[in-house]
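The complex appears here without one of its protein chains, the remainder shown in place.
Moving on to chain A:
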Amino acid sequence: MKITILYGTETGNAEMLAEDIQSELEGGHDVDCLNLSDMAPSDFDASRLFLLVCSTYGDGELPASAQPFAEAMAAEQPDLSALHFAIFGLGDSEYDETFNHGPKKLAELMQAHGAHQIGERVAHDASGADMAEDLAFPWAEEVIALAGAALGEAA
């Protein structure tokens, strides 16, 4: 499958995880990995599955590297109705009121432009006991399996 991993990060944790997911998937798939700050809405290609990895900052906001992307989406209003994405979030339950609100906002932004979310949004908790990759690798495997049918090819 052709996959693009897009990460939104502020202190680099999401970037490290995105690169780990890329290494994990590379054997079986054609995988790109890109910072959301380098992604233009017009670059979306419906033949690829988009795996979004995004943290939360400020008071439940998108992290810095996802903000220019959100602004570009608002300005360009792209039609993403043929697009499929899945999303993995990073946050910290210490901030319980806004726990994982960044990825939630990003998913809503994609859906508002017609993109189809595959699978559940999985959340890593920086104050929890799990390593992000221990949650993210099974998530990636599962959403790739689910996406197989949607993208019209075997996972």
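Here, a contact is a pair of C-beta atoms (placed from the backbone, for glycine too) under 8 Å apart; a residue touches a chain by one contact, two chains touch by 3 or more; residues count from 1.
Everything that follows uses one rule, which is that contacts and distances are computed from a predicted model.
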Choices "Oxidoreductase", "Ring-1,2-phenylacetyl-CoA epoxidase subunit PaaD", "Alpha-ketoacid dehydrogenase subunit beta" or "Xylose transport system permease protein XylH" - which one is the UniProt name of the chain not shown: "Oxidoreductase"
Residues belonging to chain A that touch the chain removed from view: 10-13, 16, 57-59, 64, 92-98, 125-127
